[in-house]
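Accompanying notes for the structure given below.
Shown here: the complex without one of its protein chains, the others still in place.
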Amino acid sequence: MQKRVTFDNRLLPYLLVTPQLIITIVFFIWPAGQALFQSLLREDAFGTSSEFVWFENFVRVIEDESYLNSFRVTAIFSISVTVLSLAIALVLAVMADRIVRGGTTYRTLLIWPYAVAPAVAGALWGFLFNPRIGVLAYGIESIGVNWNYFLNGDQAMLLVVFASAWSRIGYNFVFFLAGLQAIPRSLIEAAAIDGAGPARRFWTVIFPLLSPTGFFLMVVNIVFAFFETFGVIHAVTQGGPSKATEILVYKVWSDSFRGLDLGGSAAQSVILMAIVVGLTVVQFRYIERRVHY
Amino acid sequence: MHPMSRRTLFAAALAAGTCVAGIAQAQTEIQFWHAMGGQLGEAVNRLADGFNKGQKDYKLVPIYKGSYTETLTAAIAAFRAKQAPHLVQVFEVGTANMMAAKGAVYPVHQLMADFKQPFDIKAYVAPVAGYYSTADGKLLSMPFNSSTSVFYWNKDMFKKAGLDPEKPPKTWPEVGEYGKKLVASGAKCGFTTQWQTWIQIENFGAWHNIPFATKQNGFAGTDIQLLINDPVRVKHIETLASWQKGNVFVYGGREGKSTPMFTSGDCGMFMGSAGTAGTIEASMISKGVPVGTGFLPYWPDVKGAPQNSIIGGATIWVMQGRPKADYKGVGQFFGYLSDPAVQAQWHMETGYVPITYAAYEVAKSRGFYQAKPGRDVAIKQLTLNEPTPNSKGLRIGNFVQIRDVMDEELEAVWAGKKTAKQALDSAVERGNKLLADFARANK
Partner (left out) sequence: MVENRPFGTLLSHLVVLFGVLIVCFPVWITFVAATHDQAALLRPPIPLWPGSHFFENMETILFAGVRSSRSAPVAVMLLNSLVMAVGIAVGKIAISIIAAYAIVYFHFPLRMVFFWMIFITLMLPVEVRILPTFEVVSNLNLLNNYGGLIIPLIASATATFLFRQFFLSVPDELTEAARIDGAGPMRFFWDVLLPLSRNSIAALFVIQFIYGWNQYLWPLLITTEESYYTVVMGISRMLNVVDAAAEWNLVMATALLAMLPPVVVVIAMQRQFVRGLVETEK
């Protein structure tokens, strides 16, 4: 993790890391420490009275049925978003790879949703599927399905999964396409000479060679679905109906901001931080070289 | 440094260092964080302009902070960081939490006394002020935008269904009957409701004079339990669920999400906030669709119904932590807000109920209710009878989450996953847990 050849200087390295360090300490480690402390307290929202309760908040959170539900929802949500966006991106990348000319044009046409804010993506999809006026909702209704994501939890889940997966397709596409283009043509040609058709070539040659990219993307997408989809949930379903789309990050936020339960919410933050640290370590250990994000 | 004190210092320096006559003395700013979007927000700005033009010492600065929840959160975060605004608009379900935050809020009755502002709680409409007073009748926060739920009907659709467009249903059985006729005449839905918990559970209780929770709905203590799984409510919810068949009743989402179902002409009848009158006026009446406003329906077999409805909406809470002298300006603003002419103007512009009896009289004397029939339904319904302990209001801790619980359970009924009895039992059980938490945290 370090260069064989390094410079010698006593002061300089410290000077160089100082700005980053100060900001990290002031705006991350200090507040995180406060969250840690808060998780052991029970207090009213304004902080005018507080009581030290040790780990009671944690016990309360873990025993809370809706917290377990939130774990389940998060799992379903993250996996669906990841699988859906990876699958679509892979299909598109494989097809685009076969096209000699126009590859970049397609990339341009596919990459931009990555730039759309989750909150805005939520607004777009919410509008498309609005049970009253949405274009797609209208289409669905007209084939006889009763579409109302305000009431139907599965439909609400479907909607936030679509909106989140949508914004990831372009990103995944870029990586898959790059991965595909890095596969030596000679390998594929050799397989072709052996008489393997396109499908067979895909499964026996291309897919295995692509799997490191796929694995990397899987981790990145799960992390995305875990933490960066707050805007989608907030703009479209607010966690409802009946907590059907209440993912962990949304629950932390909603318990502290709507519920004003600061201790319980802080306890959830601490658990979440532990998950983050765990994920980080795993990511580091096993896929060190492939992480960027 | 405190922004306010910096400004004051600056003003002092200015006064000392210059002697330019005629420069207005730097005003003290009073920050008011509110959640009024749209036309309502414009009405708030006009209110502030009026106050600012009427005197020179203070400048009221209204700041829109988003939804009620966002506004409250922002105020809490600001208070914890010692940056609280002077005034913050808090919705009625936040009342118990605000009351419990003793060092954080400045009770209105005390503020008015401290600064010798003329103030008489009897001038305020009883069910409005009562909701926000202590058990012994001391006002805690300033009533601002109060509404209640009323009944709207689409007269054109009534005609088409062969119903008398001037005669709304009075009772629930009639609502069902009318709904069926509306659907039979081609309507997509008979009726729908906004804010299902507020209208079909909370207001439903007051209107039928049955309790929502123990200890006078929480006015007499925090260690309370919900009572919403009573037979009357169970039967009511059961009936609504059964009316989903044939679209006599259609559920349109939480809070105000169902409004477009009525304004677009899908539903012939609608139970909603009196504050929606403005939207209905703009999107229906002004486009030639006549709409009637009436009392909420009731079950005729329940004794004591109809009693009176309860309010919703929000009040202005005064936050502690600003320089003492600023609060004098707050007192003056409250005086201005309660002025009959000002209050009547606010009422007429927004559709919210007037908070003082005098303002109601002013609106009457100006012929407002002749010009806009139905706009007095809300206040008439609120003051229909002297409020009982069941209909004075609700003082429920963790009310935001309890409403979420009720919403979830009701949605389970609408989706056919639970019976009304199961859902309400479970709402009571889950709600009581939240109440116990609150009682513990706020001893």
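When the chains are written out, they are named A and B in that same order, and each has its own residue count from 1.
The working rule: a residue touches a chain if its C-beta (ideal position, glycine included) is under 8 Å from a C-beta of that chain, and two chains touch if they have at least 3 such contacts.
Predicted, not measured: the structure shown is a model, and the values here were computed from it.
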Shown chains in contact with the undisplayed one are A, B
Per the definition of touch given earlier, which of A:83, A:124, A:158 or A:209 contacts the omitted chain?
A:124
Out of B:256, B:304 or B:321, which touches the unshown chain?
B:256
Of B:192, B:229 or B:279, which residue touches the hidden chain?
B:279
Tell me where the left-out chain touches chain A, residue by residue.
1-10, 12-14, 16-17, 19-21, 23-32, 34-35, 38, 88, 91-92, 95-96, 98-100, 102, 106-121, 123-128, 132-135, 138, 166, 169-170, 174-175, 178, 188-189, 192, 198, 201, 213, 216, 223, 227-228, 230-231, 234-235, 249, 252-253, 256, 262, 268-269, 272-273, 276-277, 279-280, 284, 289-293
I need the residue numbers on chain B that touch the omitted chain, in ascending order.
1, 31, 33, 35-42, 63-68, 70, 73-74, 77-78, 80-83, 85, 256, 259-260, 263-264, 273, 275-276, 278-279, 283
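Following the convention adopted for this analysis, only the chains that are shown with their structure count from here on.
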Using Cα averages as centroids, what's the distance between chain A and chain B in whole Å?
38
Applying the document's contact rule, which stretches of chain A touch chain B when the two form their complex?
42-49, 51, 132-133, 150-152, 240-243, 257-261
Which residues, counting only chain B, touch chain A once they are in their complex?
69-70, 73, 76, 79-80, 97, 100-104, 251-254, 257, 260-261, 264, 398, 400-401, 404, 407-408, 411-412, 414-415, 437, 440-442
